[in-house]
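Before I ask anything, here is the structure I am working with.
Just one protein chain is left out here, and the rest sit where they should.
Presenting chain A:
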C-alpha cells in the first residue's frame, strides 16, 4: 500500500518536502518511522529516537501507536513554535 509522507521545518530541510512510501503491509506510525530510520542518513539522524519528532495523520496530531492506512498522509515535524 502507498502512503504520502510530508516533512516540515528542519525535517523538510533534511529530508525534502514530501515523498510516496510503499509499504508491504499496514503499519503504525512508529513502525513507519523505524522503516525510515533504517534507510540510514539523513533519515537516521533526522528521525532518531530521542529527538523530539511530532506526527500527524491526515492532518490531525497522532501518536506513534496509530495505524496508517492505504492512501494516508503522514507528516513528521519538530515541536511547533508559532504565536
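Worth pointing out:
Following the convention adopted for this analysis, a contact is a pair of C-beta atoms (placed from the backbone, for glycine too) under 8 Å apart; a residue touches a chain by one contact, two chains touch by 3 or more; residues count from 1.
Everything that follows uses one rule, which is that contacts and distances are computed from a predicted model.
You can't see one chain of this complex, but its UniProt record names it "Molybdopterin synthase catalytic subunit", from the set "Sarcosine oxidase, subunit beta", "Branched-chain amino acid ABC transporter permease", "Sulfate adenylyltransferase subunit 2" or "Molybdopterin synthase catalytic subunit". The chain not shown here is touched by just one of A:27, A:46 or A:75, and that residue is A:75. What chain A contributes to its contact with the hidden chain is residues 6, 8-10, 12, 29, 49-50, 52-56, 59-61, 63-64, 75, 77-83.
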